[in-house]
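Every protein chain of the complex appears in place save one, which is left out.
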Amino acid sequence: MARATTPRRKSINTALAWAVGLLIFFPILWTILTSFKIEAQAINDPPLFLFFDWTLENYAVVQERSDYMRYLWNSIIIAGGSTLLGLIVAVPAAWSMAFVPSKRTKDILMWMLSTKMLPAVGVLYPIYLLFIKLGLLDSRIGLVIVLMLINLPIIVWMLYTYFREIPGEILEAARMDGATLKEEILYVLTPMAVPGIASTVLLNIILAWNEAFWTLNLTAAKAAPLTAFIASYSSPEGLFYAKLSAASTMAIAPILILGWFSQKQLVRGLTFGAVK
Amino acid sequence: MTMTIRALMGACAFGAFAAVAGAETITVATVNNGDMIRMQGMMDAFNAKYPDIQVEWVTLEENVLRQRVTTDISTKGGAFDVMTIGMYETPIWGANGWLVPLNDLSADYDAGDILPAMAGGLSHDGTLYAAPFYGESSMIMYRTDLMEKAGLEMPEAPTWTFIREAAAAMTDRANDINGICLRGKAGWGEGGAFITAMSNSFGARWFDMDWNAQFDTQPWKDTLEFFVGMMSESGPAGYATNGFNENLSLFQQGKCGMWIDATVAASFVTNPNDSTVADKVGFALAPDNGLGKRSNWLWAWALAIPAGTQKEAAAKTFIEWATSKEYIELVAEKEGWANVPPGARTSLYENPNYMEVPFAKMTLDSILSADPNNSTVEPSPYVGVQFAAIPEFAGIASEVSQEFSAVYAGQQTVDEALAKAQAITNDAMEAAGYR
Partner (left out) sequence: MATQQSRSAARLMMAPAVILLLGWMLVPLIMTLYFSFKKYLPLRGGDLGWVGFDNYVSFVTSSSFWPSIQTTLIIVGGVLVITLVLGVLLAILLDQPMWGQGIVRILVIAPFFVMPTVSALVWKNMFMDPINGILAHLWRFFGAQPVEWLSQASMPSLIIIISWQWLPFATLILLTAIQSLDSEQLEAAEMDGAPVLKRFWFITLPHLSRAITIVILIQTIFLLGIFAEIFVTTGGAFGTRTLSYLIFQRVLESQNIGLGSAGGVYAIILANIVAIFLMRIVGKNLDA
């Protein structure tokens, strides 16, 4: 990097970026802080930032009212399962699109994306009837399938852009050396594709985790994930800011932590190959 | 053929076996109100008595719950064995044959003890389709200290004129005190319910006897103008988005002089754990305008069994327990009489222990003064106080109440909103084949 940076300029950048970053993060920070307050202090005027009576009471109340672990477990299975299933279907498709492209490849990709435009509310009734017929109502497997289908276009597209970055010559070289298709995929392609697949997985877990229409409408007691957990807190009675905050924090914490730890992969994952 | 029969018999035998030996699990969909949450904490008592029946709860916020149970029952989805529904849904669903009739409840249960107003609203053609868990009307809750400070005295049965004057006198913007807090939030069960109940006392009605919308009549204009006028004088900022919960929160924080809302709120505002004004709350009947109708509504959250469930017997056992006298006593013992589910049973209001609770009498009087079959000054073709028990009402009233909320937010005039409401309602009624 040849560009000279004066310490002054770096300080200004730092101050500005931190200010903006904190501003954007503030709603989340405020929710987390509020979850440790007692209800009366949650609405204190002026608002209390750090100097209040820290308490875990809200978490205890929320846990007592609803079995958090069960919702969490369902969320993990549904988000993880749909992503895994999506990968199994999407990897071959993306592979063939990237390495054996045809005139129609781009059209197929666009068509896949366009299936995401079906308005969920409009098809609730048909899908609900279908789920009853297939006995999938309130089952994790049903949700895994639906979320897989919803996110499949994104998975295919992302994988496709990664695979395209892999130089074709390497594959040809491997083929010349007599590698079979299986070996080609296993020993040459996979190692190179791992970072791309990792970021695809991450993005899809996030999208599946946050999906709140189907997960709410197709479940009852058994398969309900964290989105349903939140729906029972969205307007409780009386003073509720602190309890709402605690429930919200519990719902977003796992995915927030996962996201933070994998920030680097995610940054890559979200590019859709836009960089090159 | 024989194969099928044998398989069926096998299945039956297996089913019977399961009912005897294994615990049966029923799924109960319910609303996230305080009384329902409390019941979930009482399940040990239920399980001690009925170890064979496991209860799984699906607790949802009111709007989401309605969306879920309506979808499920209209598609015969069978996701729930017990549904918590209201006085609006019960007669309509009952008429459609979607609910299991509850006319064979045990003698111990004493179905005759259910308050007649509640039983009437939860029946179709004389058959009970849902058992009331708690019932409510609406009444005035007011701050005795602020009333005194304003030099006024609340009559037992005030008029709207008095309420408006008192609200203005109690308002103290500098100290963040609003004379009156009322629902303005869009939604037929929120602001829509309040304004409809209020309009009854102004002589308004939704439909005339030929199902023509009546929003072009003077009583509706009077109702809305009075409401908007009073709220701009003495209401809280942003009341157009306030529903039951928002107002409860404001009242508990001591920011309202008066609040006219569900009678069940009385136990929340007098509970010192949650309310900063617990010892300064008085109660009065909802106001009237001298036309012979008060502005209080009638509602019950009730438990019903969707037709077609495999677990009808277990579901019935649960409903009998949850809405029994025994359950009321259980709550009284554990949490005190003020916290028992109110408004469902006559015997509760004959219990001297309960009548010591400050809001007990006013709740009963309010419930008794609401008549779903005769709710309007001029005759109307529909049943229901704050709603009309026809399938189309929820959709129409949601849109109409959105127009009203836009008035409360200052986005359109009363006349514009009423004109739109008239058009929306007549269009929908025409499409449904009433006119």
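Letters A and B mark the chains in the order given here, with residues in each chain numbered from 1 onward.
Here is the rule we use: a contact is a pair of C-beta atoms (placed from the backbone, for glycine too) under 8 Å apart; a residue touches a chain by one contact, two chains touch by 3 or more.
Bear in mind the structure is a predicted one, so any value in this text is a computation, not a measurement.
Within the set A:Ile38, A:Val61, A:Ile77 or A:Ala120, the residue that contacts the chain not displayed is A:Ala120. One of B:Gly336, B:Pro358 or B:Pro391 touches the chain omitted from the figure, and that residue is B:Pro391. Residue-wise, the contact with the chain that is not shown comes from B:Thr71, picked out of B:Thr25, B:Asn47 or B:Thr71. Against the chain not displayed here, chain B makes contact via residues 63, 67, 70-71, 74-75, 92, 96, 185-187, 236-238, 240-241, 246, 249-250, 253, 255, 391-392, 394-396, 398-399, 401-402, 405-406, 408-411, 420, 423-424, 427-428, 431-432. Panel shows chain A; residues 1-3, 5, 9-10, 13-14, 16-18, 20-22, 24-25, 27-28, 30-31, 34, 43, 45-47, 89-90, 92-93, 95-97, 99-100, 102, 105-106, 108-110, 112-127, 129-130, 149, 152-154, 156, 160-161, 168, 172, 181, 206, 209-210, 212-213, 226-227, 230-231, 234, 240-241, 244-245, 248, 251-252, 255-256, 259-260, 263, 266-268, 270-272, 274-276 of it touch the chain omitted from the view.
Keep this in mind: only the chains that are shown with their structure count from here on.
Rounded to whole angstrom, the centroid-to-centroid distance between chain A and chain B, based on C-alpha atoms, equals 38 Å.
On chain A, the positions that touch chain B within their shared complex are 39-40, 43, 64-66, 124-125, 128-129, 131-132, 137-138, 216-217, 220-222, 224, 228, 231-240. Interface residues of chain B, counted against chain A in their complex, comprise 27, 29, 32-34, 37, 40-41, 56-62, 64, 67-68, 71-72, 75-80, 243-245, 248-249, 252-253, 268, 274-276.
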